[in-house]
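Removed from the display is one protein chain of the complex; every other protein chain stays in position.
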Amino acid sequence: MKIPVSAKWWAAIALVILMALAPLRISGYSLRFITFIFMWIGLAASLNLLTGYTGYLDFGHVAFFGIGAYITGILMLKLGIPFFPAMFIGAIVSGITAVVVGIPTMRLKGAYFAIGMLVFAEGLKHVALELDGITGGGNGLSLPIYTNYVFFYYIMFSTVLLAIGITYWFERSKFGLALMAIREAELAAEVSGVNTFYCKLIAFGISAFIAGIVGGIYAYWMSFFYPGDVFNVLTTVHMIIMAFLGGAGTILGPIIGATFLAAIEEFLWAEFKYTYLITVGFIVVVVVLYIPRGIVGLIREKVFARS
Amino acid sequence: MNRKNFEITGKIFILLIAIFSFLLASSIPVQAERQKFLFGSAIAHTGKFARSGANLKNAYDYWAKRVNDLGGIEVGGKKYPVEIVYYDDKSDPKTTTKLVEKLITRDKVDLIFGPFSSLCVGPSSTITEKYKVPMLEAAGNARPLFKRGFKYLFCTLRPADELADPYLRLLTRQSPKPKSVAIIAPKSPFYMSAAKGFKAYAEKYGLNVVHYETYPVEMQDITPILQKVKAKNPDILCVGSHTVVAMMVMKQSKEIGFNPKAYCFSFGTLVPDFAKELGKDAEYVMEYVSISANAPYSDPLFGTAKHFVTSFKREYGISPDSTQTAAMAGGIAFIKAIQRAGVIPPLDEKKRMKVRDEMAKLDLITAAGPVRFDPTGINEANPLGISQYQNGKAVCVDPSDWAETKFVYPTPKWKDR
Partner (left out) sequence: MFAQVLLNGVLIGGIYASVAVGFSLIFGVLRIVNIVHGEFIMLGAFITYWLYKLMGIDPFLSLPLTFFCLYIFGFLLQRYVINKIMEAPEIMSLLLTFGLSLIIANIALLAWKGDYRLVNPEYAGAHLNLASLTIPYIRLSTFLFALVSVAGLQLFLQRTDIGRAIRATSQSKDGARLQGVSPALIYAITFGLGAAVAGVAGSLLSLSFSVFPAMGGDYLLFSFFIVVVGGMGHLPGALAGGFILGILQSLITNYLSAGLTYIIMFCILYVMLIVRPTGIFGKGIVE
C-alpha cells in the first residue's frame, strides 16, 4: 500500500495533532464536551463497520455498548480488576456475543434483522434489571471513582483512532471488499466464493468489540450507570442517524455525523429544549426522502440489495 | 488532486475550523469581582422528571426571591443578592453531569443546587466532589448515595429508607391495630430504598410483611401485581412511588376492588396533578411531610413555618411537599454556612472549603425545619409527619402538634365511597 502524499493526509494529521494537544489548553466543560463527541464518533463508527459495510442495519447495537459497560463495571467492582483489563475483557465479551447472536439472527432479512436485534437489546436491559445481585439491578452500578478527565479524553480519542483505523482497513483490504460484495448482493457474493457467513460474523464481532470498548470507558468515566442508561434505544437511534447522516460506508461519515449532531444538540438545548429530537426526526425524514445522492444513494447502494 | 480527495480535505478543514472556533469560544475571560452570589442548578425541565423538576425549581426560586426581598445574604455588614443559573438536564444523569461541570467551569458559579432524583444526583455529585463545590440537594435521598464518603454532598431530606417510620408509627397506633403490610416498588434507586425502609420499619413495629415485590419501571399495568397483593389481604399497602406510580395504584386498585385499610406512598401525591387527575379516587392516601403550618419552627430571617407554608401555598396553589420543604431548608442552610464562613463572592476553592466545613457543622432550626447533617451528608434532624387527602385537599394529620385535622382510618372500601 503506497502512502499517498496529498492534502487530505496533511489535513488529517493536523487534525489528529490538534486534538491530541487540545487538553493543554482546554479543560472542564470543553474537555467533557469533546470527550462526548469522541464517544459518539466511536459509537457511530462501530455501527458503521457493520451497517455501512455489510448492509445489515442493527437496531439493537446499544446492546454491545451496554455489555461493555456492565462487564467492565462488574469486573472492576466485584473482582477488583483494574480498568484496562476489565475494559478489554468487556469488549471481547461484546464481540463474542455479537458473533453468537449473529449466527441465528443474520439469517433474517432486512427489517427482521433490525427488529430481532432491537428485541435482543431490550431483552438484555431487562436481564440487567432482574439480575440485581450481579448488576445492581434498578439501583445501578457504582464504580470506583476516578476523576482524571484528561485520561478519559485520551482513551476515548484513542478508541476513535482505532475505530477509524479499522474502518480504513475495511476500505482497503480484501476482507473489506468481501464485505462490500455482501452489501451489494449477498447471493452473488456467496456464489462467487465469498464465505459470507464467516465474513459478516467477523464484521459484526469487530463492530461490537468497538462498541464494547466505548461502553467500558463510559462506565468508568461516569462512575455510575443503570440498565435504562446503557441499554437505551435512543443511543442506537443516535448511532444510526450519525452514521447515515455523515455517510454510511465511509470513513469520515461517522465523524461528520457525530460532530454535526452534537453541535446541533448543544445549540438547541439552551434555546429550544424540546426541539432537538424534532429536528433530528426532520433530518431523518428529509434525508430519506430528498437527498438522493449522498445519504440515500448510499442506502440504496449499500443496503438496497439486502432485501 | 482529484475530486474525492478534494472533498475529503474540504471536510477535514471544515471540521478543523469548527473545532478551532469552539476552542476559542471557550476561553472567555471571567469577571474578577461579583456583587452577588451565583448558584447553579442542572435540573429537569424536560424528560420523565420534568414535573418534579419544575416543582423543585419553584422551591429554589421561592427561596431566592425571599432572600432578595431581604436585600440578599448579609456578610460582613454588606448584603449580596443571589441568582440561580438553571440548565435543563432532560432527566438524564449524564446530561446532569455535563451541565454541572459547565456550571462550575464555565459559568463559575459559587455553589450548586442539586437536580431531581437520586439517579441524577449520583453521577453529578462526583463532579462537585472533584471540584470541591458544595452541592445542596433536596431530591436524592437513596441511601447508597451517601455511602461513598463524599464530603461535598449535602441533602436536607431524611434518608429514603427512614421515611417509612411516620406512616407505620401512626398506623400501629390505630385500633383495631393493623397486622399485615404489602410493599411494592418500581426498580429504581429511590423507590427501592423506600421499599427497603418500609420493610425494615414494618418489622420494627411488629407488622407482618405478606408481600414484597419490585417491578420494572416501564410496567403500566400493575393489576397482576395488585391482584397478588389483594389475594394476601394485607391491612396496609406501602408503595415506593412517585406521582404516576401512585396514580396507577389508586386507579387499578379501584378497578380490581382491592381495599387495604391504608395506602402509603413514599412520594408524589402532594402535587396538584394527583388530585386533579384522580378526583375523588385520591382520597385517604398518605404521604410523609417534613413540615406543616402548625409546626413549631421559625428562624429570624424567614419567619415561622406557618408563614412559609401559607405563603408558598398562596404562590403555587398547594403546600410544599417534602422536596420543596427540603429545598427551602437547604437554601437557608447555605446562607448560614456562608455567613459563618464569612466569605464574599466570587467563591474560590478555599472559600468553598470553608463553606463546606460550616455546612457539616450546622445544627439549626429554619422556617422549613431543622437541619443537621450526619457525617455522610444527609439530614438526620428533621422529624416527619403524615399528610392525608381529605375532601380533595392534603392535610397534615400527624404528629399531633402539627396536625390540622384527625386521621381517617380505616380507608373506606371503594364501593362505600
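Labels A and B are assigned to the chains in the order they are written; within every chain, residues are numbered from 1.
Here is the rule we go by: contacts are C-beta pairs under 8 Å (C-beta built on N, C-alpha and C of every residue); 3 or more make two chains touch, one makes a residue touch a chain.
Keep in mind the model is a prediction, meaning the values are calculated, not measured.
S.K.: For the full complex, which residue in A:I115, A:I134, A:V150 or A:A263 touches the chain that was left out?
M.R.: Of the listed residues, the one touching the omitted chain is A:I115.
S.K.: For the chain that's not shown, point to the residue among B:L207, B:M248 or B:L270 touching it.
M.R.: B:M248
S.K.: Where the complex has a chain not shown, which of B:V133, B:C238 or B:L278 is the residue touching it?
M.R.: In the full complex, the listed residue that touches the missing chain is B:L278.
S.K.: Take the complete complex as the reference. Which residues in chain B touch the chain that isn't displayed?
M.R.: These residues touch the chain not displayed: 46-48, 50-51, 187, 213, 215-216, 218-225, 227-228, 231, 243-244, 247-248, 251-252, 254-257, 273, 277-279, 281, 414.
S.K.: Under the stated touch rule, tell me which residues of chain A contact the chain that is not displayed.
M.R.: Residues of chain A in contact with the hidden chain: 57, 104-105, 107-112, 114-116, 118-120, 122-123, 126-127, 129-130, 233, 237, 240, 244, 274-275, 277-278, 280-285, 288-289, 296, 299-300, 303-304, 306-307.
Throughout what follows, only the chains that are shown with their structure count from here on.
S.K.: Chain A to chain B: how many Å between their CA centres?
M.R.: 35
S.K.: For a test of understanding, state which residues of chain B touch chain A in their complex under the given definition.
M.R.: 1, 5-6, 8-9, 11-13, 15-16, 18-19, 22-23, 26-27, 45-46, 87-88, 90, 93-94, 97-98, 101-102, 104-106, 119, 122-123, 126-127, 129-130, 142, 144, 148, 186-189, 191-192, 214, 216-217
S.K.: Which part of chain A faces chain B closely enough to touch in the complex?
M.R.: 6-8, 11-12, 14-15, 18-19, 22, 25-30, 32-34, 36, 126, 129, 132, 137-140, 142, 145, 147, 222-226, 228-229, 252, 255-256, 259, 263, 269-270, 273-274
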